[in-house]
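Every protein chain but one is kept in place in this view of the complex.
Labels for the chains are A, B and C, by order of writing; each one numbers its residues from 1.
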Amino acid sequence: MTNTDVASPSLSIRYFAWMREHTGSSMERVPLPDGVSCVGDLVPHLTAISAGHALALKNLQAVRVAVNRNYGDLDTPVADGDEVAFFPPVTGG
Amino acid sequence: MTNTDVASPSLSIRYFAWMREHTGSSMERVPLPDGVSCVGDLVPHLTAISAGHALALKNLQAVRVAVNRNYGDLDTPVADGDEVAFFPPVTGG
Amino acid sequence: MAVRVQTEDFDAGAETRALQDDTVGAIALFIGTVRGLRSDDGVTAMTLEHYPGMTESELERIENEARARWPLEDVTIIHRVGRLFPGDQIVLVATSSAHRKAAFDATEFIMDFLKTDAPFWKAEERDGETSWVEARKSDDDARERWDVDEAATGKS
Partner (left out) sequence: MAVRVQTEDFDAGAETRALQDDTVGAIALFIGTVRGLRSDDGVTAMTLEHYPGMTESELERIENEARARWPLEDVTIIHRVGRLFPGDQIVLVATSSAHRKAAFDATEFIMDFLKTDAPFWKAEERDGETSWVEARKSDDDARERWDVDEAATGKS
């Protein structure tokens, strides 16, 4: 397949529970910044978006990460088109 | 209360499951024999009733005992009016 | 305290709704059913006999032991008697608690003791022949486990 899609590389970012309330959005599309190869690389770019984003991602130890709907961590690789989610420890059941 | 009941001392004996089939009765009233003070004392008097009774009570290790609807054993005391039950290990649930 | 010995079937939905309460949080339930022809057993029917009076008092004793060990809101024990067929429900045990682990443990405890202590006997039919079910060593072992746990964990 030849690549005729010239759109810039991007990621879908999702937030849940109180992180969603802080960021003010449950899903946002962000360009994949140069030099970002894992979730940890991505975080400074997200905290720069707004004070609410900075607040949501302030304490990364309290945050769980999923990439493409599988649990990951700050070392999990990210690439164009991935869905990256940040959320607090879960409380269902 | 004065004792105006002159009936002889007796016991109710109950059998369940295959022991009931062997003895041919689920409940029988037997006179309390002289010298019988516990379940073990009673057994020879019961096995003498019929060949079926003897078969039912042949292997006492495979038999459970209850006196007045509480689990007991061959040493459990019996007295006039008691209900003594013999049955195989239970298989409910 | 709800112990019932009956020929009628029961409904798990009605029984769990009866346990639902503002303060409960957790309901654990067990249902035992008749295994049948399609299983290895080849059973076509069974008849359950019991010792009226002693059955109820044993089940209440088991319930009380469970309540002494765990913080339970409520307990339901239903056991059917009479003739039953493959797929039929035989027994239901349900407990409610504020704590999930308490409800799970208490329900399993009650089932383990019911199996070894409650005076029920099953006669199974296969190919037109009837035979009394024999007690299983594994059920005695399941009951023993609770005493072992008690010693090992100081559970009271």
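Keep this in mind: contacts are C-beta pairs under 8 Å (C-beta built on N, C-alpha and C of every residue); 3 or more make two chains touch, one makes a residue touch a chain.
Note that this is a predicted model, so its numbers are computed, not measured.
Novice: Missing chain touches which shown chains?
Specialist: A, C
Novice: If you put the missing chain back, which residues of chain C would it touch?
Specialist: 11-16, 20-33, 35-39, 86-87, 89, 98, 100-101, 103-104, 107-108, 111, 142
Novice: Using the document's contact rule, name the residues of chain A that touch the chain not shown here.
Specialist: That gives, for chain A, the contact residues 14, 16-18, 20, 66, 69-71, 85, 87-93.
Keep this in mind: only the chains that are shown with their structure count from here on.
Novice: Touching chain A and chain B alike: which chains?
Specialist: none
Novice: Could you please state the distance in Å, as a whole number, between where the Cα atoms of chain A are centred and where those of chain B are centred?
Specialist: Using C-alpha averages as centres, the distance is 76 Å.
Novice: Averaged over CA atoms, how far is the centre of chain A from the centre of chain C? Could you give it in whole Å?
Specialist: From the centre of chain A to the centre of chain C is 49 Å.
Novice: List the centre-to-centre spacing of chain B and chain C in whole Å, with centres computed as mean CA coordinates.
Specialist: That gives a centre separation of 27 Å.
Novice: Could you list the positions in chain B whose residues touch two or more of the other chains?
Specialist: none
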